[in-house]
Structures are given as C-alpha cells and as structure tokens.
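Here the complex is missing a single protein chain, while all its other protein chains stay put.
Take a look at chain A:
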Amino acid sequence: MSVFDDTRKPYLPDEAATLALGAALAQAVRPGLVVFLEGDLGAGKTTLTRGMLRALGYAGRVKSPTYTLVEPYTLSNLYLYHFDLYRFHDPLEWEDAGFRDYFNPQSVCLIEWADKAEGLLPSPDLLIRLAPEGQGRRAEIVAATPLGTECLARLALN
C-alpha cells in the first residue's frame, strides 16, 4: 500500500464541515482505536469530537476536557474517552492521574496535546491534524498502524 493511501486531507470550510468529518469518523472507528488530535487552540479539535459523539448517538453536552482532563462517554457499542493533556506540566502526571487504565479494547481514546505525556502514551493508530487555511481549516488524517489504515479505508468523505 502506498503512503498516499494512508493520508487523507479534506478541506473544512466551516464548523459544519468539521462536524461532518466527525460524523464520518464515527462510522469508521472501532473499539480499541487510539487517535491523537493535533492543532492549535481554536482549530476545532473539540468541535470534531462533538461531531463524532453526535453521530455515535450521544445527545448530551460535549465540552472541552481542558479542565477536567478527561471526559468519558458511554455509548451503545463502545466507550469513548476524550483527553486533553494541555495542562500537564510533566509526563509523569499521566501515570499519577491513572489514565493508563482507560486504554483497552473496548474504548476509543481521543487525545489532545498528546505531546504533554510523550513517551508514556500508547502509540496512535490515527493522527488527525487541524490547521487554519483561508477562512476554514485543513484536516490531515494519517494512519500510523494497520488498525488506523483499516479505519481510514472505511472513512467516507464527501
């Protein structure tokens, strides 16, 4: 498989497009997947997560986990954990917070600011980068493992 097949780069002109990408991802993810979300403040990481959770049938509030560090969601066929490690000063805080336990074959883990716990996190199956481009955002989705490649193959983009 060529490198090209492991990367998708959809353009997201507005918030609705970010939500739609989240919904498409919701159909493609499977339990056990680890996803790193990258992008500066305001790039749309939480919005993308909201789109995913809505499509997975979660109707409640989807908040940024910056202060709580992790927001857990129990869905019909999987657990989704949305992490934000922005406030970490030291990778060892990852261990202290007991977050290792959240990574298991039943859960999908989305991690923002994964570099704050560098070396301690499981390696990602999927890397999603969001960067400003024009008035919107450019998303770059990279598969880093066979599990990630399968997920990307299922991803239906408009």
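In this text, a residue touches a chain if its C-beta (ideal position, glycine included) is under 8 Å from a C-beta of that chain, and two chains touch if they have at least 3 such contacts; residues count from 1.
Convention: contacts and distances are computed from a predicted model.
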{"item": "Chain not displayed: protein name in its UniProt record (\"Succinate dehydrogenase / fumarate reductase cytochrome b subunit\", \"NADH-quinone oxidoreductase subunit A\", \"tRNA N6-adenosine threonylcarbamoyltransferase\" or \"Heme exporter protein C\")", "value": "\"tRNA N6-adenosine threonylcarbamoyltransferase\""}
{"item": "Touch with the omitted chain, as defined above, among A:A20, A:V62 or A:L126", "value": "A:V62"}
{"item": "Residues in chain A touching the chain absent from view", "value": "15, 40-42, 44, 46-47, 50, 61-64, 66-69, 72, 87, 89-90, 92-93, 96-98, 132"}
